[in-house]
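One structure is given below, encoded as C-alpha cells.
The other protein chains are all here in position, but one chain of the complex has been omitted.
Then we have subunit A:
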Amino acid sequence: MSARDEILGRVRTALRDVPGTETPADVAVDRPEPRPTTHEDVELFAERVADYKATVVRCTPEDLPTHLAAALEGVPRLLAPADLPEDLRPADAILDEQLTTAELDTVDGVLTTAALGIAETGTIVLDHGPGQGRRAATLVPDRHVCVVRTDQVVADVAAAVARLEPTRPLTWISGPSATSDIELDRVEGVHGPRTLIVLLVG
C-alpha cells in the first residue's frame, strides 16, 4: 500500500467515532467579525508601525519627493522593481531585472510600494504585485523604504485576509527583522532589512 493510502486509512480508522453523516459545517465556528475601517485607523497604523522601531513618515503626495529623498539618503546603490511607478523612481535607481542573489547582496536599499497596511498590528503586506518587487528584492538589501497610501490601510487582520489573493506569494512585514532569542531581549536587525522606513502618503 502507498504511504498516502496508508495514512488516509489510518486517519479514517482513527475517526471512527465521527458520525458518517457529519459534515465540516456541522462543527460550528463563531468568529469575531472584521472591524470596519475608520480614518482613525491611519493614525493607529502609523503608531503601531513605529512601535516596532520602524520609521514612519506621514506626508502628502506633494511633499512625498522631499521625504523620499530624505529616506534614501545614505543609500548609494538603490534597487527598484522594474515596474515601480515612474513618479516614485529615483533617476539613479538600479532596476531589478532578475539580478542574481550575489548582485542583490551588493545593493544598499530597496524602494517599493505595498498591497495594504493593517492598522491594529502595524503590518505592511506585500503581494509582490506591480511596484512591490519579487520576494528576494525586499529581503537581501539592508534598508527597505516602502510607500503606503492611506487608502490602503485596513482595520485588522480579518479585513486584510479578506482582501488578499492567496495564490500570490505574500510577505507580511511588521517592523524591521528582529530576534528575541537571547534572553528574550528584543534586538532589531538580523537577516532581513535592519532599517524599515514607511512613507504613509495621503
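Basically, a contact is a pair of C-beta atoms (placed from the backbone, for glycine too) under 8 Å apart; a residue touches a chain by one contact, two chains touch by 3 or more; residues count from 1.
We take it that contacts and distances are computed from a predicted model.
The subunit not displayed here is recorded in UniProt as "Iron-sulfur cluster-binding protein", chosen from "Cell shape-determining protein MreC", "Isoquinoline 1-oxidoreductase subunit beta", "Tripartite-type tricarboxylate transporter receptor subunit TctC" or "Iron-sulfur cluster-binding protein".
As for the chain not pictured, it touches subunit A at residues 2-4, 6-8, 10-15, 17-18, 22-24, 27-32, 48, 51-52, 98, 101-102, 105, 118, 120-123, 128, 134-136, 139-140, 157-158, 160-162, 166-185, 187, 189-193.
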